[in-house]
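Starting off with a structure, shown below.
Note that one protein chain of the assembly has been removed; the remaining protein chains are unaltered in position.
The chains carry the letters A and B, assigned in the order they are written, with residues numbered from 1 in each.
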Amino acid sequence: MATASQTTPIDVPVEALEKTWRFDVFAQWPWLKRLVRMRSFQFLVILPNLFMFYLFLIAGLFGTPVGNRNIIIVFVWILWWFVLITVLVPLGSRSWCTVCPLPFFGDWLQRRAVVKVRPGKSPGTANSFFGLHKRWPKALSNIWLQNFGFLFLATFSALLVTRPIVSAVVFGVMFLVATGLALVYRLRTFCNYVCPISGFLSLYAMTSTVELRSVDKDVCLTCKTKSCIRGSEKGWACPWNVYMGKLDRNNYCGLCFECVKSCPNDNISLFLRPFSNSDLILRGYDEVWKACIMLVLALTYSVMLLGPWGRFKDWANVSEAHDWGGFGMFAAGQALLALVIFPGLYYLSIRLAKWYARADAVPTKELFLKYAYALVPMGLLAWIAFSVPLVMVNGSYIISVISDPLGWGMNLFGTAEFPWTPFWPDRVPLIQVPILLAGFYFAQRGLQRIARQLFPDPLQLRRSLVPPTVLLLGVTLVFLKLFIG
Amino acid sequence: MSSAQGDPVRATLLRAIQIETRNAGIYDSLAHLFLGYDDSLNAIFREMADEERQHGADLELRFRERFGPVPSSTEDPKEVIEAPDLEDPEALIFDSLTAEQALVLGLHAEESAREFYRQESARTPDPGLQAVYKELCEFEQGHVDLLKAKLAEKRRAASSTSR
Partner (left out) sequence: MRALNWKEATGVLAVLLVLLGLPLVLWHWRVAVVAHRYSPGTKVITMTAVADGGIWTLDEVVGYNYWRKKPTRVNEIPLNQGDHVVMRLRSADLLHSFAIPLLHLGPVDVPAGHTVELEFTADRAGVLTFLCWQVCSPEHPNLRGRFIVKGNNKEESW
């Protein structure tokens, strides 16, 4: 019997929800398909990021310790974070993973190539890989490590997002771990199971407006080579271990486009689709807890970084305030809220839903997993609402830091002394409120679509939605209270 | 021996051979996918590939008896009956395919093929073709029985170790 610590794939079938509109991008714009099929495509899009990542590491180590004058803090925690959560994820799924420099050297060492493909017979693939190519331990084949990793980083976020050296060390360690794991384990083990960023990208990519899928699943059914996942002489085995023939959600597709290159039937395409309308299934407790953790962290980050309570800021900012007792309370409180209290509240809402709807025929586990989708758009839009003031208030630092990235006294573009200029700070709540309400709307819409699959009886359906809706409403009100008072 | 290229019985037998050959190839790919990753799944898929190849060889024998040499064909059959596939696209990410599920995967493929031939044999007015479909249906039934036996054996072994 699966233990609570393991991913527990649900025994219920993954229903095909009613077909939604989608637009075949590659069919409409073949030049884009030709572009991603180029062997050098990935390298060309990663190289600029590699340069930036290197610059960030140098800046973190050898640049000014003042956060708002150092490119690693300003570009990563203001610009990149905002673009990632507000644009890249909702509109581009895991497109950050397409250009991420962290696994670059690991891939290079495994493949012994930056561009070309090596056909071969490394275990399970039709390519030749260097390294031990071990299988990641089954007990860790889930996203629990990513859940705890992100929570750990979030506990020290006051340091992480303000101290250049802390950011540099964290990214440096992640880079070294990614490279080391690539030499020991197969494919992109780091990205699949360890990277904290990958953890939340996997969750929120479910809402995205793009998807990479097979065009005709019957073609995949009869495909003898399964080159998408095994690789071929034209493309590497899927670094994410995803089988395109049945792929029905974005979570673990890193948009590297190797399958587009390797598919012998030219049967893979990029599609546009409506926001938060397609991937509605969470498959294990690890994913549910991820949704809970991210929603709670959106709240605690808002309290800590945007709120008026100096005491909480001091508790989090232990390296300067030196209030270790307060930091302990903050860390323990955040962890308790994210891992126990909020999931407990959600579980309670599910139990109430079952009772109120007299839904004895639906297993609690099924309802718990399926209704958890509502936390995904809710969490994403809460994070967007949190990120908006970050860039509106602090975005002007980007202008000064591009001229003096290391705080050494450069003035490359003449903007080094551009003053701090908050942009429309008084209008921030006007932007946050509709975003939060949109999160509630999409959460509700997701719930209703899922409920229609579970409850043919309209009365049961409506009753089953009441308790989770009350919970979501409560969460929305808490955020609204925090943002607009 | 009938030599008519347009003979529906001949075409049906040829199609069935192509399907078995294709499926053997698919099982080979699935076996290789788990090579070095999960030896028990690799073994199961390899065994199923061997069964399909044997199945194809048996059908080729029948074809040779009736129509002479089997023409070589590089065309893949377009039908999707009896095509085994991973049901879970994330099986290799989360290590979530069990040996039992792999056997169920093959069983579903064989059952769908048996059902297809059974329906075709009931539908077709041609007595010759009907006989062929019935024969194929029996072939598939044999395969279904074999997989069910393997599945029962797996489940018995699993329940005995869990006590």
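The rule is short, and it goes like this: contacts are C-beta pairs under 8 Å (C-beta built on N, C-alpha and C of every residue); 3 or more make two chains touch, one makes a residue touch a chain.
Just so you know, these numbers come straight off a predicted model, no measurement behind them.
Participant: If I'm reading the header right, one chain is hidden. Which shown chains does it touch across the whole complex?
Facilitator: A
Participant: Among A:Tyr54, A:Phe152, A:Trp309 or A:Trp424, which residue is in touch with the absent chain?
Facilitator: A:Tyr54
Participant: Check each of A:Ala372, A:Val388 or A:Leu406 against the chain that is not shown and name the one that touches it.
Facilitator: That would be A:Leu406, which touches the missing chain.
Participant: Among A:Ala168, A:Ala316 or A:Leu436, single out the residue that touches the unshown chain.
Facilitator: Only one of A:Ala168, A:Ala316 or A:Leu436 touches the chain omitted from view, namely A:Ala168.
Participant: For the chain that got dropped from the picture, name the residues of chain A it touches.
Facilitator: Residues in contact with the chain left out: 39-40, 43, 47, 50-51, 54-55, 58-70, 108, 113-116, 163-165, 168, 319, 404, 406-410, 417.
The definition used in the following text is that only the chains that are shown with their structure count from here on.
Participant: Report the inter-chain centroid distance for chain A and chain B in whole angstrom, where each centroid is the mean of the CA atoms.
Facilitator: One centre to the other, that is 40 Å.
Participant: Once bound in the complex, which stretches of chain A touch chain B?
Facilitator: Against chain B, chain A makes touches at 7, 9, 122-124, 126, 133, 135-136, 138, 141-142, 186, 192, 218, 220-226, 229-230, 240-248, 251-252, 283-284.
Participant: If you look only at chain B, which of its residues touch chain A in the complex?
Facilitator: It comes out as residues 22, 25-26, 28-30, 32-38, 76-80, 83, 85-96.
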